[in-house]
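Provided herewith is a single structure, encoded as structure tokens, for subsequent inquiry.
One protein chain omitted, others in place.
Note that the chains are named A, B and C in the order they appear, and that numbering of residues resets to 1 at the start of each chain.
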Amino acid sequence: MNVSEFVTSIGDDLTSWRRRFHQFPELGWTEYETTYLIGSELEELGYELYLGKEALVTEERMGVPVEETLQSAETKARNQGVPEEWLEKMKGGHTGLVAKLDTGRPGKHIAIRFDIDALPIAENKEGLASHFPTKQGFQSHYPNVMHACGHDGHAAIGLGVATFLSAHQGALTGSFTLLFQPAEEGSRGAKSMVEKGWLDDADVFLSGHIGISPMQVGEVVASAKGFLATSKLDVTFTGRSAHAGVEPQEGKNALLAAAAASLHLHAIPRHSGGETRINVGTLHAGSGRNVIPDHAAMSLETRGETSELNQYMEDEAVRIIQSSALLHGVQAAIQIVGKGVEATDEPGWQEFLQEATAYNDRVVKVRGSLPLKASEDVAYMLNHVRERGGKATYFIFGTPLAAGHHHPLFDYDEKVLEVAVNIYASSILSLLLDEE
Amino acid sequence: MNVSEFVTSIGDDLTSWRRRFHQFPELGWTEYETTYLIGSELEELGYELYLGKEALVTEERMGVPVEETLQSAETKARNQGVPEEWLEKMKGGHTGLVAKLDTGRPGKHIAIRFDIDALPIAENKEGLASHFPTKQGFQSHYPNVMHACGHDGHAAIGLGVATFLSAHQGALTGSFTLLFQPAEEGSRGAKSMVEKGWLDDADVFLSGHIGISPMQVGEVVASAKGFLATSKLDVTFTGRSAHAGVEPQEGKNALLAAAAASLHLHAIPRHSGGETRINVGTLHAGSGRNVIPDHAAMSLETRGETSELNQYMEDEAVRIIQSSALLHGVQAAIQIVGKGVEATDEPGWQEFLQEATAYNDRVVKVRGSLPLKASEDVAYMLNHVRERGGKATYFIFGTPLAAGHHHPLFDYDEKVLEVAVNIYASSILSLLLDEE
Amino acid sequence: MNVSEFVTSIGDDLTSWRRRFHQFPELGWTEYETTYLIGSELEELGYELYLGKEALVTEERMGVPVEETLQSAETKARNQGVPEEWLEKMKGGHTGLVAKLDTGRPGKHIAIRFDIDALPIAENKEGLASHFPTKQGFQSHYPNVMHACGHDGHAAIGLGVATFLSAHQGALTGSFTLLFQPAEEGSRGAKSMVEKGWLDDADVFLSGHIGISPMQVGEVVASAKGFLATSKLDVTFTGRSAHAGVEPQEGKNALLAAAAASLHLHAIPRHSGGETRINVGTLHAGSGRNVIPDHAAMSLETRGETSELNQYMEDEAVRIIQSSALLHGVQAAIQIVGKGVEATDEPGWQEFLQEATAYNDRVVKVRGSLPLKASEDVAYMLNHVRERGGKATYFIFGTPLAAGHHHPLFDYDEKVLEVAVNIYASSILSLLLDEE
Partner (left out) sequence: MNVSEFVTSIGDDLTSWRRRFHQFPELGWTEYETTYLIGSELEELGYELYLGKEALVTEERMGVPVEETLQSAETKARNQGVPEEWLEKMKGGHTGLVAKLDTGRPGKHIAIRFDIDALPIAENKEGLASHFPTKQGFQSHYPNVMHACGHDGHAAIGLGVATFLSAHQGALTGSFTLLFQPAEEGSRGAKSMVEKGWLDDADVFLSGHIGISPMQVGEVVASAKGFLATSKLDVTFTGRSAHAGVEPQEGKNALLAAAAASLHLHAIPRHSGGETRINVGTLHAGSGRNVIPDHAAMSLETRGETSELNQYMEDEAVRIIQSSALLHGVQAAIQIVGKGVEATDEPGWQEFLQEATAYNDRVVKVRGSLPLKASEDVAYMLNHVRERGGKATYFIFGTPLAAGHHHPLFDYDEKVLEVAVNIYASSILSLLLDEE
């Protein structure tokens, strides 16, 4: 079987899928259209689908939007043609799906994860002629939502891998579980799929990301390391408003509490045990110039090279937030809306992938490990599989980038989609061969 | 002439005008509909109207919204039926108007000012059944804009006073100038009317406000004092974004600059020379949780018992804002978007008003001076008239309040409208009599 | 009786007393030598003396130094020749004294207060030739202690007044109580004398201060007003030290807690009810550059135009200090070491003093009230007497100043001493005459 030729034959599909996802981006836990698009393709390919509460544990989801946001997204999806029976299953932020393919023959259980959510970013505001999606007419249809982290490509790659597996089903052994994960951004969704048990008996777990580090199309990192553990916190401060001229002493200043918290959070002592991070990413406070601000909202995150280090940061952060509220006599409500764990690379995977792709002409260079220095929700999955004796890796697929991740002009070379499918497919074939 | 009876006869008009203004509130410099409603009534009453650049000096306006806000407001006004010729004159934020009535007989020049703008407040969100405008069906038609400071009533009172003057024109002497001032909130509009010269030869200047202090309908403060001088500043901080996990050191944190500025601004030393105030009313910063924030916007105000004290506060504020930017290596842009001066009461006005309303059964109690401890754009006008030898006062018309000024449930007893017109009318008559 | 001539006759004594006090300045509650010098003079003049626990209520003293400071001061006093029996009575910070003179004739009870403590300031470090005490050879013998607020003069004036009363005893009526009050600085001593009951039946209470405002010798303010209520707080923060390189996360940073408290204290909202003040006057923290600081000490004060306003400031301060400790996980210990109340002027006193000094050639101008805008421990006494129906005033004796109060080069024109005695003496005579 020539993997590379097969993937080339579905190249147009990959591009077309990617562009469709790019046009209709959806934020975490509202991927109603996206899930439907993926699911209907997989259904045709003969996969057994698990949707909604069959796919994930409701209570383990983190950072689910408020009810009215969910309802408005569901209405929008309905208007976009998502069938009622699908919506019924996904209702209330139960997006994403799991697809299973069982060859009926004994063999490895291989699980693969693709993340599918978009970001709250307005695409390409300046209308630069150079932005490829705009030039090609597939830019985001939705204001302030954009696939600016390549998950449109990840979803397309997932469909490509699914097509490959389905087409070569007769020649494969064991079983395959494809996880199309919602709400990766903010480390909110992986745990709810893990806790559903999909990976409990996985022998091998594959996953990956487009871009990240400057590489050419055809280059691949076999196994990333340095996933930082992370906590995502939303904080609201509630004080008491007062006329700033007439009776300033009657106010309880929520803006100042948030400002104090911001400064003091960034001064959490460095930790000699390893890398830590803190960022107050957004702060919105006050209602009018001449009113003592009675509310403030803040979103922040902590990170650590290990979960212990991240917990140190989170604990410090919580105390500082509460103390800052006390400083100004206001109330602070803290919500943990995301939490990610640390992870590292799979030993020996560079050698494995070099062998697996030795004869694949689309893979030109296999690199060893690369430190991510960021957080990725997939870490829950990597660790879960390894703890049970399985192997687990996170590829990085090389591509030039038009602009950095999370940037309004983010874009990549679509040729990376084919390369990524080649890498998944060659790895799978090699894993099955190992077995024999 | 029985003032009280006449005013009673236009009581329904007052209520009806007030409610119309309340339903279609407009922010400072976008009072297109409001100006048209007022102007067309005055035209019918026979006043000579001065609109747009005839009414105010373009360059002396402060805190004019950006062009696209103005255009969108003009489009809305057009859709609401404001005629093109009116819009043409008011274009680009030239709202408000001046109406003149000359009796042809020698006598005093009396000028009266009414402010007409609304506030960026969402009315009565909770839909409390008790909110009178909602119960009566005249709540704001526009989201996030509300007459929460009584200027709807001030505009109605203005029309009432205009009706009175017009009706009794034959019995009056001298001339009358009615200023329907835009953009009082934020101390942005008075100066542009003053500089046009309307008050240069005014013998008496009258103005006033509904509510303020707990009083019954029928009570009035003859002349408020303690107007604080004020400056309104808009600040934007521009830094550099960076991924908070991957390379925090590359960021230039605008959020932290704004937070630092907020704290340090509130710590400007107290001044032994008199009262001062500082308030950072709003702060909006950052774009995403995991991005070092590259922008922050802050609105603030300073106040002082005198202009010197306010200037001390403003100077300190500017230095602190710039230093806070420097602390984080970001840029700060500071814009003065409003500036008000201090003012005090008119001596002897309590006695004057007591006499003037001695036989007016709607005025039950005339109080002396009351310290405002707030800023009011009218201070420019009060001072201007007094500097030229005229007399100038600022009434406070008593009414119970459903909630404080600038509150989403703000409301007052509509009976105060009639009382206010009585006070203006009786004062005018008494002033003319003095003459004789 | 010619007051002015008599005072001129003791002019050399006044200068000589003042210089002796200036050479041996002592801080609050350690005025052992000073008390002895005063007491032995008064004994000779025939006064009945009350020392130590006879003069004040032990428990009502505030801000008494630690035992070892007291002991070291007592040892120093012993070496300077203060007799053992005196030391025994004053032991443990029971300094100051009360002297009584009863004429045996019915009449008013007049009480007068003189404060006697010095400041922790190093005199005239730069050795400027222009500093009068240095030039005349009577500069402070003690390092870091200086009479830089004129209490050396106050004590001398007290002896002058005592001499006057003693000399004219036969011509006077009623009784006299002279309070030589310790620990005025920091508002620490007055209450302990008041609570002993000395003023309970005083008909008139006199007190005063040299300098304060720019005036010539011979000018006097009849009755100062605007005494600010005040609280004096000492705070210590205790954290945990750690090596700043090896394990910064193990530290609990007391320096940062104190720094945070300092900033946030100065940002306590201004109060529309009247003047308030806050000052963190000293901050000492840390032991070494490379150690996370585990201790910090801070001295601060709040003030208010009224006791309510000061209490608002104190309450805010306490919460902020505790919150700042919590911010850094350290402990804060707060001690109130001084507390003063507000006070105002005695009505009608300008007229009284003008009459009383009408024929006194040393008093050239009697001014009315002057706002102090500072705190003075005497306020307890003024209020106590007035509450019981007595009259009470606080004079300000005009003199040019070489440098401001509390400055290392502070000095005044010694001629003010005679003027002050004249004012006290003339007032007393006039008070007695009133009676007749």
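As a convention for this text, a contact is a pair of C-beta atoms (placed from the backbone, for glycine too) under 8 Å apart; a residue touches a chain by one contact, two chains touch by 3 or more.
Only a predicted model underlies this, so the values are computations on that prediction, with no experimental measurement involved.
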Just name the one of B:Y312, B:F352, B:Y380 or B:Y412 that touches the chain not displayed here. B:Y312
In the complete assembly, which of A:N124, A:T276, A:T393 or A:N422 touches the absent chain? A:T276
Among listed residues C:A111, C:A285, C:L382 or C:L431, the absent chain is touched only by C:A285
Touching residue (missing chain; options C:E123, C:E301 or C:E418): C:E301
Residue touching the undisplayed chain, where the options are C:R18, C:H151, C:R277 or C:H384: C:R277
Quickly run down the residues of subunit C that touch the omitted chain. 119-121, 186, 228, 230, 232, 243-248, 253, 255-256, 258-260, 262-263, 266, 277, 279-293, 296, 299-301, 303, 373-375, 404-406
Hey, which subunit A residues sit against the chain that's not shown? 263-264, 266-267, 269-270, 272, 275-278, 373
Please identify, in ascending order, the residues of subunit B that touch the omitted chain? 245-249, 251, 253, 256, 260, 264, 267, 269-273, 292, 312, 319-320, 322-324, 326-327, 329
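Everything that follows uses one rule, which is that only the chains that are shown with their structure count from here on.
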CA centre of subunit A versus CA centre of subunit B: separation in Å? 50
What's the distance between the Cα centroids of subunit A and subunit C, rounded to whole Å? 69
Where in subunit B do residues touch at least two different other chains? 263, 266, 277, 373
